[in-house]
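Taken from a larger complex, these chains appear in their original positions, while the remainder are omitted.
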Amino acid sequence: MIIVMEKNATPKDIENVCEVIKSAGLGVHISKGEDVTIIGVIGDRRKLAEKPIELMDGVEKTVPIMEPYKLASRTFHPEPSVIKVKDVEIGGNEVILMAGPCAVESREQLLETAEIVKKAGAKVLRGGAFKPRTSPYSFQGLGEKGLEILAEAREKTGLPIITEVVGTDTVDVVAEYTDIIQIGARNMQNFPLLKAVGRINKPVMLKRGLSATIEEWLNAAEYIMNEGNFNVILCERGIRTFETMTRNTLDLSSVPIVKHLSHLPVIVDPSHAAGNWRWVMPLARGAVAVGADGLIIEVHPNPKEALSDGPQSLNPENLMILSKELKQTAAISGRYFRDGN
Amino acid sequence: MIIVMEKNATPKDIENVCEVIKSAGLGVHISKGEDVTIIGVIGDRRKLAEKPIELMDGVEKTVPIMEPYKLASRTFHPEPSVIKVKDVEIGGNEVILMAGPCAVESREQLLETAEIVKKAGAKVLRGGAFKPRTSPYSFQGLGEKGLEILAEAREKTGLPIITEVVGTDTVDVVAEYTDIIQIGARNMQNFPLLKAVGRINKPVMLKRGLSATIEEWLNAAEYIMNEGNFNVILCERGIRTFETMTRNTLDLSSVPIVKHLSHLPVIVDPSHAAGNWRWVMPLARGAVAVGADGLIIEVHPNPKEALSDGPQSLNPENLMILSKELKQTAAISGRYFRDGN
Amino acid sequence: MIIVMEKNATPKDIENVCEVIKSAGLGVHISKGEDVTIIGVIGDRRKLAEKPIELMDGVEKTVPIMEPYKLASRTFHPEPSVIKVKDVEIGGNEVILMAGPCAVESREQLLETAEIVKKAGAKVLRGGAFKPRTSPYSFQGLGEKGLEILAEAREKTGLPIITEVVGTDTVDVVAEYTDIIQIGARNMQNFPLLKAVGRINKPVMLKRGLSATIEEWLNAAEYIMNEGNFNVILCERGIRTFETMTRNTLDLSSVPIVKHLSHLPVIVDPSHAAGNWRWVMPLARGAVAVGADGLIIEVHPNPKEALSDGPQSLNPENLMILSKELKQTAAISGRYFRDGN
């Protein structure tokens, strides 16, 4: 961390700041410029977390230099992490497709979809049992009944499952059924929930919040890892911008950046970002082309009948076309994607 | 709701859409334009919530006309709501100041601050016991111990208290102590939490999410009200934009808009938006000038010693200056603010 | 256009609105709902451009239905436009690479770069002679001298050139030298400039503004086309968001959307969006994977010596790697990219 002093800071001001830093067990390095003096802090700035240096007399501002997260950082873990879910490896050489309906609506719908996505090459089955919805009048999911149906689909297809948890009170029941726990975008900074899944021995897929910076996203991963669960998968799903033609703006640049800053794997969700199935296929290709470790895509056997997010769900025909495209796209970066045939 | 058909929609497409609308118990009105046909839906569009009309053949898009919330809407409740907290009325003719430290740090700190803010005219004492923090390495609050200290301060000063709840598992304990339950910006769409406080018989102050539209904010209020708790206070605290000189951009235009759309009172939090005490005083004046029903402001007896958010806390001297300014500002719109003398 | 009346609008209010619409030579269609009446306007709403219907008594709001642009719209021109620049076709089956330095710095630098990019498969040479810079203290470009150097490079390599025009007073001199006129992001709504290049008989590449919606971007294209110049190429270059790890957020979803709404070709500029060469290569692959008609990329023989935008320039080695990747990526969508060998 660097502390920039005000133009008219006195030697006494500078001395006081140095005192505070040293008393926290850190080193200081003073650099007098033409207009201002800057003070470099040597050591882990987390030791200063509870000192409001900015308010000391003569201080203009503080500038952080090192990232605030450690466990999620590539600086301290240079090799990419590969997360194993049964025999599926996320973050390795295979591009992983997770697919399924937005919400589990019925046994028939889910089992049918599971077979479809397996054939298309999905290695993980997705489906929401607890649904966070903007309006209280929208369909809220089947709850535990939905989890049972997901488990049955896993048994029939062999596909591990991923489903969202929306509150600490349902972490245990969701963890009992699912293979990967999903934290949704609206809960990216639900800290009690992050801590709760950090104490569970199952991989967690953490979606980026609608207005979360990449640094905040990695800090949220740090919350989970700090509780002992290192199996964190990141998921880019679009950020909120002024553009209204997409539900959110998929930030594909976050993929190479996160892989540069962190060792954690990154999955892309083009369905929620686009909000319209027409843009899902090109964005899915784009995501793999920029280096994503996988995709999570909404599929419905008959999108026109979907109880939620029908407009952004791929139908089976389009999913098969995408499956073929993914093989070619994965190959560009020396990776592979395998369909289910 | 209006359904815009594609240019090349067939008469059969139009007929099918009308069928679906009618089968949901709604009326239709067809309007053939030069280029496109539009279909007006007559009745409550929530009946169509689970029908993905957008996916039907020949449909270009749907355009909502009425707001999706009812209980929070002024359309169905034209008179402004006044929320009573002991003998404090929020949403009435008095401009209400809520003030106190970001976090309860110690008994001494809180009791001292409580006396200071009471003298300045605060009618409600704020203080965080459970703190949501971006990094797991930051101070996380005193928890229930903090609630006890808040209750003691209430006893000593007579000021009702407001404190934040961050998870469903602590709703009961927080509700036991506090007079107003605060839902923070990061939890605005934590739907299980909204439902939980909707079942509590205490007023709730709902902060706007960092990237929440006004409509989503009112939908979140609807979640609480839909469970039976109509005592909802809204709180504007800044939205995330590209500007980095403030922590968030305080959207003061939301105040008159929300008061136009809804009957609920609106409080403004300039401290979190600004992130710097220098901008808190002008923004507090601005908030009252645009018509806010009150303010929530961070105050610390000695900001340089604060364990969290020191840089944005007002010191006692500046709070007293602000108190005087608020009297004049409230008067512009025929309201009043009273200090504690 | 649809006009939504207020809940308490009177029959007289409705009648008055209908009068205004009819007097503009348009038809009306009235639809009475349970809560509100809506009035559909039949015909071209541009005839109402100068009537502030929103202010008439009893009017709640107006909702546009058709897009405001015509010449740029695919509705009225279903076939994609192919823009010819000498023997280069933009918008056809070949993915076009435009490459070169941010700024023309010297004869040697440009001629060397031109040979490099030609070898890598660039079909158009880029280079700035007039540079818009945020600070007046930054390098502003060589001006007409830069144009002369670009023309010499064209003669030597056979590559057509693209360069930016920043003001109406230099449109003629730029047009005299260049093959494609570039309008930069900061000038997307410089209407006199748009009109000026609309009267020139050269293709124009129109960059999306930093905070321009897709609709505003197409409206800006409409300005150029409305003056008679139909050879407009669109260029996505990132939009401004809250994320600070990239200079701008490249909005790759805009590519399939714009190609759905408009017949104009779309080029992607990953260099300016990323602001860092590390992200340029993955984003370039992503852009072609989502369906872009081409790329414009900054290349410098020695980025460390660049006078502007060095950090985001590819060096020759990385450009050659990208060139190979583009061949594979183009093939995914049945298109092709050819290097210069």
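We call the chains A, B and C, going by the order they appear; numbering starts again at 1 in every chain.
Throughout what follows, a contact is a pair of C-beta atoms (placed from the backbone, for glycine too) under 8 Å apart; a residue touches a chain by one contact, two chains touch by 3 or more.
This structure is a prediction, so every number in the text was calculated from the model and none was measured.
Asker: We see 3 chains here; how many are in the full complex?
Answerer: Number of sequence copies in the full complex, not just those placed: 4.
Note that in this section only the chains that are shown with their structure count from here on.
Asker: Relative to chain B, which chain's C-alpha centre is the most remote?
Answerer: Greatest centre separation from chain B goes to chain C.
Asker: Once the Cα atoms of chain B and chain C are superposed, what angle does the rotation have, between 0 and 180 degrees and to the nearest 5?
Answerer: Chain B sits rotated relative to chain C by 180 degrees.
Asker: Of the chains shown, whose Cα centre falls closest to the middle of all protein Cα atoms?
Answerer: Chain closest to the assembly's C-alpha mean: A.
Asker: Taking all residue numbers at the chain A to chain C contact, is the shared part over half or under half, that is, same or different?
Answerer: Counting which numbers both chains contribute, over half are shared, so the two copies meet through the same residues.
Asker: Centre to centre, by mean C-alpha position, how many angstrom separate chain A and chain B?
Answerer: 27
Asker: With centres defined as the mean C-alpha position, give me the chain B-chain C separation in Å.
Answerer: About 39 Å, centre to centre.
Asker: Centroid from C-alpha atoms only, then distance chain A to chain C, rounded to Å. What do you get?
Answerer: Averaging C-alpha atoms per chain gives centres 31 Å apart.
Asker: Quick check on chain B: which residues sit in contact with 2+ other chains?
Answerer: Residues 240 of chain B each touch two or more of the other chains.
Asker: What part of chain B is in contact with chain C in the complex they form?
Answerer: The contact residues of chain B facing chain C are 2, 4, 7, 27, 29, 31-36, 38, 40-44, 63, 65-66, 75, 240-242, 244.
Asker: For the complex, which residues does chain A have touching chain C?
Answerer: 211, 213-215, 239, 241-246, 249-257, 260, 273-274, 278-279, 282-283, 285-291, 325, 328-329, 331-333
Asker: What residues of chain B sit close enough to touch chain A in their complex?
Answerer: 46, 49-50, 52, 54-56, 68-69, 132-139, 166-170, 186-187, 189-193, 209-211, 216, 219, 222-223, 226, 240, 303-308, 310-311
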